[in-house]
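Apart from one protein chain that is not included, each protein chain of the complex appears where it belongs.
So, chain A:
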Amino acid sequence: MLQEYFKIAVKNLRTRQLRSWLTILGIVIGVFLIMSLLSLSQGLKNTVLQQLKAVGTDIVMIMPGSVSDIMTTLIGSVKLSEEDLNIIRKTPGVKIVIPSVYKGEIVKYQNESKTVILNGLDIRNALDVYIDDMGMKINTGGWAVPGKREVMVGSLVPTEIFPGMKINTLINIKGKQFEIVGILKSMGSKQDDSMLGMDLEIYRSVTGERQGAPQAVAKIAAGYSVEQVAKSIKANLENQAKRRAGRQGENSYSVFTSEAMSGIVGGIMGIIQVVVFAFGSIAVAVGGIGIMNTMYTSVRERTREIGILKAVGAKNSTIVLIFLIESGIIGLIGGLGGMIPGLGLAKLIQAFGQVHPIFYIEASVTPGIIIFGLLFSFGVGCLSGFFPARSAAKLKPVEALRRYE
């Protein structure tokens, strides 16, 4: 019987085509918004978490500034000083400290010049950490020799930034020649794969950034509790800062284990998604009110028709069902109509990001997100149709029949 009610509902919608389409448009806009934003924020979350997962569990990240002030840290106005790095080195349980240093420089290869992120790597002391804990692997060629002007490039450099780049050729950075000795395997993120890695000492002399680092990574020695060492690093850094407080003002530090980092990032991304969803939902709610309006109008117009249906034996539940199917169809078509361009836009933004290295974002299009979108819009449709449907069902047949158009 459901099939019959479905047919009746579709006929009703087609009788009022313009209004049906306008109502559908209201839902399309909301779902479009939700789907594109949700897909992008989910993609962002996936990318970031995937990168963090690649980091070993015995790794601790140290940043200046507190978590509440994380933007300052990210923008990089605060740095870890050389003194800070030494304190971390001296903390019991710390096996090795690697400063994370990077800077954008203009790199010239053959006749092309482009801005590429340079990454200073402590190859002399920490090669195994880069390989084992950070997932850097050589695809072709080999590692740069410490102290020599040699570079390794990320996997995207020879394909997208300088197409056709080969090893054993030369590039020019700030007037100095460097030899490309290796191409890395993909590390799974656009930023990492677009960088140019060189020995730390060489990096410092080329960029002129001789001291400190925006952040540092410490590997914890076997047999120590990562959590515990992270705490003592933080305590040592802050004690030192307090001692200096008289002249420089107090500094705070954030020390994360890789697990805590994943948790924090996952949390932030979760909040972003909730906010995105909330805003999109407002748009869908407006669309839902549109459905309700249309359905109430429809009930008024069709009062007589409802009376006829009841006279020939339609139950209240049948009337409710027919109206719910109508509003559900509006919701579902609106959902479908919003989803396709919404996810399309997200994919378009992703494609745009692949051309521009700085603006990297991935759009996540999963069956889950599609099913969720369709169920959500269908649900909004049914919910908005419920009250009009109930008011239709409540009409007394004799009163409904008495109303003449």
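Here is the rule we go by: a residue touches a chain if its C-beta (ideal position, glycine included) is under 8 Å from a C-beta of that chain, and two chains touch if they have at least 3 such contacts; residues count from 1.
Heads up, the rule we're going with is that contacts and distances are computed from a predicted model.
Considering only "Ion-translocating oxidoreductase complex subunit C", "Acetolactate synthase", "ABC transporter ATP-binding protein" or "PadR family transcriptional regulator", the record for the omitted chain gives "ABC transporter ATP-binding protein", by its UniProt protein name. When the full complex is taken into account, the listed residue touching the unshown chain is A:Asn316, out of A:Asn46, A:Asn316, A:Gln354 or A:Ser391.
Per the touch definition above, the residue from A:Lys11, A:Lys53, A:Lys174 or A:Arg300 contacting the chain not shown is A:Lys11. For chain A, the list of residues touching the undisplayed chain reads 1, 4, 8, 11-12, 14-15, 304-305, 307-318, 396-398, 401, 404.
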